[in-house]
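Here is the structure we will look at.
Only a single protein chain was left out; the remaining protein chains are all shown in position.
Take a look at subunit A:
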Amino acid sequence: MDRVDIDTRIRSLIEPFNKKGVEISDSTTFATDLEFDSLTVMDFVAAIEDEFDIIISMNQQAEIENYGQLVDAVCKLQND
């Protein structure tokens, strides 16, 4: 799967969590722009993990602040 495919799939996964319909770009941050609290993060991460059959550990989550970093991380985990 290439980055564009992964990006498309994550975009559709994020929709139900993007309550305010914030425009998503690579630099959109989860904490500030999307206002995700810890519960939302858990549900959102679980949705991505299930979609791609991967684990994104808390250690890895700590490195991910914006949308682009998430797509990159999922690409990397997919190809490992």
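Rule of thumb we're sticking to: a residue touches a chain if its C-beta (ideal position, glycine included) is under 8 Å from a C-beta of that chain, and two chains touch if they have at least 3 such contacts; residues count from 1.
Rule of thumb we're sticking to: contacts and distances are computed from a predicted model.
**Q** Refer to UniProt and select, among "Acetoin utilization transport system permease protein", "Aspartyl/glutamyl-tRNA(Asn/Gln) amidotransferase subunit B", "Aminotransferase class I/II-fold pyridoxal phosphate-dependent enzyme" or "Protein-arginine kinase", the name of the complex member that is left out.
**A** "Aminotransferase class I/II-fold pyridoxal phosphate-dependent enzyme"
**Q** By the contact criterion defined above, which parts of subunit A meet the unshown chain? Give residue numbers in ascending order.
**A** Missing-chain contacts on subunit A: residues 37-39, 42-43, 46, 49-50, 53-55, 57-60.
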